[in-house]
Structure formats: C-alpha cells, structure tokens
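Every protein chain but one is kept in place in this view of the complex.
Up next, chain A:
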Amino acid sequence: MAEPAYTVASDSENTGEEKSSSSPSLPEIAVGIDIGTSQCSIAVWNGSQVHILRNTRNQKLIKSFVTFKDEVPAGGVSNQLSHEQEMLTGAAIFNMKRLIGRVDTDPVVHASKNLPFFVQTLDIGVRPFIAALVNNAWRSTTPEEVLAIFLVELRLMAETQLKRAVRNVVLTVPVSFSRFQLTRMERACAMAGLHVLRLMPEPTAIALLYAQQQQMTTHENMGSGSERLAVIFNIGAGYCDVAVTATAGGVSQIKSLAGNAIGGEDILQNTMRYIAPPNKEASGLLRVATQDAIHRLSSQENVQIEVDLGDGDMVSKVLDRLEFEEVNEKVFQECERLVVQCLRDARVESGDIDDVIMVGGCSCIPKVRAILKNVCKKDEIYKDVNPLEAAVRGAALEGAVTSGIHDPFGSLDLLTIQATALAVGVRANGNKFVPVIPRNTMVPARKDLFFTTVHDDQKEALIVVCEGEGETVEENHLLGFFKIVGIPPSQKGVPEINVCMDIDASNALRVFAAVLMPGSKSPVVPVVEVRMPTVDDGHGWCAQALNVKYGSTLDLITLQRKM
C-alpha cells in the first residue's frame, strides 16, 4: 500500500481570502465531519440519503490521533495500531479537541498533562508546548497541525471513495467553544485544504437529523404543523453539550444551548486517580484497563480490574457502580446543571418536552441517563438515533442543505435556525462586560447599543469586544479591540456612541462603531467596521496591557434612555 503524501498548506492567517466558493454551476455537496475528542466520522448526502464513509478497515468511527514515530506522521485514518497501548507510548498525539485554542493557564490544558505525550505549560497565558516522542526526542507540534494532518487523511479517504475532490465541509464543534477556538478549527481545516461552510454546535446537528425524522413521520398527515420540543444531550470524551430545539415542518429552531469541557476524559482520569497506586496515575496500561472497566460498568453492577503496572505495582480491585458514581459526582452534577440551565434559558417546563435525545460515547452511562430522565420528567429516551452516528449524519444533512441541494422527495426541506452559545459584548461601565448580542439569540442577528463618554472633552473611546457569560471583562474571552477617534469636544455623556454587532448565517461576527452627536443625522466620523476575533494567542495580556496603558481615560458607559 503506497503511503499518501501528507501535505499541509502553509500555516497562514489569511484563511478568509482562500474561502471563495467553488464553481457556481455544479454545486459540490459539502461533506459532514464530526471531529470527536476520541473518534471521528465523515458522511455525505449521496443523492437520496446520508452515507457514512468507512476507512480501509471498514470502520465508520475512526480514532482521532496522529503518531509521529516514523518519518511522516500518520493519523488514525490509515494507521494501524497493533494494540491500543501503542497510542500511549508518547509517540501519538490525541485529544486535540481538548487542547485546540487553549492557553497554558487553562485548567483543561493542565488536566492534559497526565497524557503520555508532552504538554508543557509556563502558566503565562500563551499557547502550551506540545510534543510527541520520536526516537527518544520530543518533536514539537501544535493542536492545529495534528488536526490538519488527521483531516488531510480523512479528506484523501473521502476523495478516493467519492471519486471527486472534497473541499467544502460542515464541521461539528462543541457548544462551549469560544470564537477564538473556532478560528483555530477553521485554521486546521484551511491547512488541510478544506473550506468550512459551517461550524455546527454538535447538538444542533442532531437537531437537524431529528427535524428530518419528524418531517418524514408527519408527512402522511400533511399540514399538521404542531411543534415538537426536544432536549438534546451530547456527552463525548471531551465535551458535554445541551440544546433545546423546537421543531415543526422540517425547521429546527434552537431555543437554547449550554455546554462545558467535561466528558469521558474527566471520568476516566477521576477513576484512574481513584484506583491507581500513588505516582502511577499516568500509566498507559492503567488507562486502557480503566477505560475498559468504565465501559463494562454501563451494563454490569461491578467490575474486576487487574493490571500489572510493572516494578511490583499491581492493581487488583473490584469497582462497583455506586463507587464509580461517587468518584465522578462532580461531572454528573455539571451535566445536570447544564440541562437545567438550558431548559431555563429556553423557558421550557419539563412537562412540555416531547423527546429527550441522548448521544455521544458517555450517553450510555446509567447515571447520566437517570439524570436526564429525572430532570426532563421522561420515562423513555428517544430511540431513533444512533448515539455515535447522529452528529455526523446531521452535519452531512446541513452540508447538503447549505450546498443548495434539493431532494425531489422533500428529505432536504430542512432548516436549522441557530442560536448564539455565548454572549458577545463590550467593556463598559467600569470594567463590566455589557452584552450587545445576548446568549441564545437566534442567528443571523444584528443588535446595537448606545454608549457615551465618561470624561469631558473625551476625544477617543476604546471598544473592547469580549465573548462569554462573566460579569467582568477578565472572566470572558477577549476577541479584539479598537479605538474610535475624533469624538467632537463636548461634555461627558453627550456623544452617542453606537456599537452594533452582526452575526451572519455562517457565524462570522462583525462589530461596527459610530459616533453621533445630538441632533446630527449622520455619524460625525467614519464608521469603524472590524471582523472579530482579531487577537491571537496570549490575548489575556492584551486586556491587562490596555488597562495599564489607558486606565479609564477612554472608557464608555451605557447611555441611559430618556423615557
């Protein structure tokens, strides 16, 4: 078997310019890719239904990792591992999705230091140092590069099977990803020669699949436009996501989203810490044994764990389900909190819920199922989706819909109305974060707020754009900043500074700022338009640096409405 050439495009920031669409005459059907923390899948609309592609070993689910042991790095698509332990020698990089776009002060990065490959943090808010063990030397890489190598393999696999070039993709992403992390995903795709049509929060991909199923079942009794409310819960290895969706007539309207970076990896590490002898927590053998035990605990009340860790260290333990649930109590509590928050944000009563859909590798854990049944007051979980395939199927549907494909049988008369997972806003009123577009606003969206100056004759104002849910600027992700200049001399509180934010269907955020004076019909200085995010790694410093440099001299406060 000939080794494919792994070419990765230059690591350039100018991905926007490459994103021109392909030939307009014949629309290329975008493929759907579900990039999971531990495994991946790829699917495409084949003209009548969604088809999940298989790798050379006939697998639909492909392990997400890249090994650096040979001259050329090889990913999980083509690479054959003799044993799972080979992944744990330090030569393979995995869990890229947990690391991408995170800085070295992030607890999720710190939790990855137990992994067999090298994760070094200097705790100053910059990109962590990540390396794989090659011939007893650490070869440095980045999560984007690892992801790009993996995506190139996926692309080549798809191109071979579909017998055409694959360029346009719809990618699923965790709900909790910040815009900064999303740009990293896009960059990895660009490096792999892929053009991202949509980055879909995972549960919204499932919502689209559900909308199609509902559309099909209600087709017989035409015109029954009754709306169905579904709670979608996804928990994989790295992330937990929740969505509430209202579905009618093939339209899935996302009412609320919630998510956090918790998942199977946390459950695995908690359990390993619990059963491991001191200083042996990072053992690869133990990792494999624990993972296996957790899987078996989904169907058994207790499991026997026997591992020989070498050096006379033996693990021999019976782990029962209650113990396991105790050890991971905080993970399960967070799952519950996310569901409750999502229902609250959607303004939904548990009695109104028609279906509870559970997907992802950890959705079969009995405790997680019990939580969902309890919170949603449902005895049954929706059965018509495959928990491991639903996301990629939804992404493939979205790929077909956004590529403008029509289906004569109406299977593609679908639409997802997305919502924002995190609020976007500006720094104002001291160091407060003032949302301009709140969380769970339907997209595309455009909203504006008025601000004014805090000093007499203030000629300039700093617009600091953030994303998140925190009260203060520091608690949120900094997306970028710019200065408006040329505010006419006037008393404080007089100039009207309008900040408008626009999110388009592909989730691109643009921020506009204009200065108006009372009575004037048009802005007194040219309007500023900035695409966000504009900051790169180490952005934590920027907010601090701005504080040091300008203090409150360029501050804004929200303009009180004259009622």
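Methods note: contacts are C-beta pairs under 8 Å (C-beta built on N, C-alpha and C of every residue); 3 or more make two chains touch, one makes a residue touch a chain; residues count from 1.
Everything that follows uses one rule, which is that contacts and distances are computed from a predicted model.
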Any idea which of "J domain-containing protein", "Radial spoke head protein 9 homolog", "WD repeat containing, antisense to TP73" or "ZYRO0G03586p" UniProt assigns to the chain that's been left out? "J domain-containing protein"
Given A:N55, A:N95, A:T172 or A:Q253, the correct residue touching the omitted chain is A:Q253
From the listed residues A:L53, A:V66, A:V166 or A:V348, report the one that touches the chain absent from this view. A:V348
Given the contact definition stated above, which residue among A:I262, A:V315 or A:M358 touches the chain not shown here? A:I262
Touch assignment to the omitted chain, from A:N270, A:N431 or A:S490, lands on A:N270
For chain A, which positions touch the chain that isn't shown here? 16-17, 19-21, 105-108, 111, 176, 186, 196-198, 225-227, 246, 248-251, 253, 260-262, 266, 270, 329-331, 333-334, 336-337, 340-341, 343-344, 347-349, 375, 401-402, 404, 413, 415-417, 442, 444-446, 448, 450, 468-471, 475, 496, 498, 500, 502, 504-508, 510, 512, 514, 516, 518-523, 526-527, 529, 531, 561-563
